[in-house]
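With one protein chain held back, the other chains of the complex are shown just where they sit.
Think of it as A and B in the order they're written, each chain with its own count starting at 1.
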Amino acid sequence: MARQSSPISVSFRRTDTMPTPSSSRRRLGRPAKSRAADGVVRSIIRLNGWSAIVILAAIGIFLAYGGMRALSEVGFWTMMSGREWYPTIAEPRFGFVPLLIGSAAVTITALLLSMPVSLAAAVFISEFAGKPLKEVSKSIIEFMAAVPSVVYGLIGIAVVVPWVKETFALDSGLNALTAAIVLAFMIAPTIVSISEDALHAVPNELRQGSLALGNTRWQTTYKVVLPSASSGILAAVMLGMGRAIGETMAVLMLTGNAARIPGSLFESVRTITGTIAAEMGNVVQGGLHQSVLFTLGLVLFALTFFINLVADLVLERQRKRWRR
Amino acid sequence: MVTGSAPTDKGSFTLEDVSVTYGSETAIAGVSMEIAPTAVTALIGPSGCGKSTLLRCLNRMNDELGNARVGGTILLDGIDIYTSDYDPVELRTKVGQVFQKPNPFPMSIYDNVAYGPRTQGIRRRTELDDVVERSLRRSALWGEVKKDLKKHAFELSGGQQQRLCIARALATEPEVVLMDEPASSLDPISTQQIEDTIAELKAHVTIVIVTHNMQQAARISDQTAFMLRESMDHPAFLVEMGETRTMFTNPGDTRTEAYITGRFG
Partner (left out) sequence: MSRIKQARMIQTIAVTVTGAAALFVVSAALFLLAYIAVRGAPAISWEFLTDVPSGQMKEGGILPAIVGTLALTAATAAFSLPIGVAAGIYLSEYAPRGKSTRVIRLAISNMAGVPSIVYGLFGLALFVILLDFGKSILAGALTLACLTLPVIITATEEALRQIPSDLRQASLALGATRWRTIYRIVLPAAAPGIVTGSILGLSRAAGETAPILFTAAVYYKRQMPDSIFSDVMALPYHIYILATQVTGRPDDIIWGTAFVLVGGVTAISVAAAAWRSTQRRKVRW
């Protein structure tokens, strides 16, 4: 995970204004030009520095712009509370509830499956593994994060779908549970690496203090390290949740995509992401259906935005805590 | 006290009531001194007494550290270097600096020395070759590296790296070279070489050196300034300044005497 680590200040910063050239210069020409260039470059670089904020804002603006027609013709609450999703019939119904439930079912199940194993793995890698074992397992898990999601979908179809179908004696293996199992593996690298970072950030003095009192390593982990890293672990789970909600291709390939409110995890569901991916390619440009899908995208964006924001604020607070 | 520079001499500093403030904390206050041209001035005092901070005022490197504010007046050859139209970049080509730890750039010996001249726009190969050779000779490194100027600077020993850094500072033909404990991370033989280099350089440039080492200050400097910060609640100040020989044999202030004879610091 390429998340920001602690900002150690080694670079120079300046607060004064641009120097104006003095009159008593030995060499005019190139250096004078390069000094003028210094100011220009600084402005260009500062502009780029703001790119993330600009893009993030643009995403929100363009999704809202695309969803404007739906918001005015159907209405936000009608969509959010509608229990039926029939977008292409003569009198279309644009209710998000089945899709929200589909996403929630898959996400929560995936989290429940992934969390215990991922957190235990993080504890082992951070607290019990020796250095070589730690390095090797971290890079292997990193590889897991780099596998494209469409490949996870493919392996899900080849391995997990038949397994679920047989084990639970179902007619089809394309359902919420199958998608959740595959998602559980997909979000494991996020949860493992971020909670491992959080555990690793706990100062060694705390561990030594506890060990010196006669606690075993596990008692130390359980009584001292885990509580100290709890907010970071919470953030790791939240970021894993954000990934799960936003995951598209694997879910699209595995849920079966039936847009109805499911009675159990063995039924086919359709998620927010799967709906957008499956339907956006077949809509009339500028049509109401397209606009509804943009609104759905806006809901997804807002959801992940807040989950990520809270997680990042939690991580930031934790980083400050250990920085002295 | 060594005062009054002849008009032809370049590289004299006049400090009047200089203070440095970081945010709300005043680190140095009320420092006035004359730094003589083509001589070695040593700044001594216990750690944390603001020697390095004062040194960085002389080439405005404090500007780069963000929240430092410099008060009072600092004149280089009679010209105020802190007026708004005085360019710090320009100043630093006249006032070079050698740092505590050797910090060569990750490039060849030649490129290290040629960095300053190239920054000033010199591109002609012959001209650069001349500058590189002259600077390396002046820092007494030429004999050891002349055969292989393309060698990566990191392959040199610590002492050689520091002399490379001196050559790099000399290549812009500065009037003044500031040295911040240049030998503190080096072995005795390398330290000796650096001191020899300083002794030769002072014929042409002004040298201001911060040092913790009393013997070193006594050996190499012509005048010495003793600074002190008596508590963290009060800013550091200049206790006294004078000819090195006088200072070490007959200090005017009891605190100077105590420090020189090793009773504190």
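The rule is simple: contacts are C-beta pairs under 8 Å (C-beta built on N, C-alpha and C of every residue); 3 or more make two chains touch, one makes a residue touch a chain.
For clarity, every value in this text was computed on a predicted model and none was experimentally measured.
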### Task
Tell me the shown chains the invisible chain touches, ordered by label.
A, B
### Touching the absent chain when the full complex is considered, from B:R138, B:R168, B:K202 or B:R229
B:R168
### Query
So which of A:V74, A:V106, A:A121 or A:L177 would be touching the chain we can't see?
A:A121
#### Entry: Touching the absent chain when the full complex is considered, from A:I155, A:L234 or A:A258
A:I155
### Message
Going by the contact rule already stated, which one of A:A70, A:I101, A:V202 or A:M253 would touch the omitted chain in the full complex?
### Response
A:M253
### Task
Out of B:Q120, B:N213 or B:T246, point to the residue that touches the absent chain in the complete complex.
B:Q120
#### Entry: Contact footprint on chain A, counting only the chain that is left out
2-5, 7-15, 31, 34-35, 37-38, 41-42, 44-46, 48-53, 55-56, 58-59, 62-63, 65-66, 116-118, 120-121, 123-125, 127-129, 137, 140-141, 143-144, 146-151, 153-155, 157-159, 185, 188, 192, 215-219, 221-222, 239, 242-243, 245-249, 252-253, 273, 276-277, 280-281, 285, 293-294, 297, 300-301, 304-305, 307-309, 311-313, 316
#### Entry: Interface with the unshown chain - residue positions in chain B
59, 61, 64, 89-93, 96-97, 99, 101, 103, 105-107, 115-116, 119-120, 154, 165, 168-169, 172
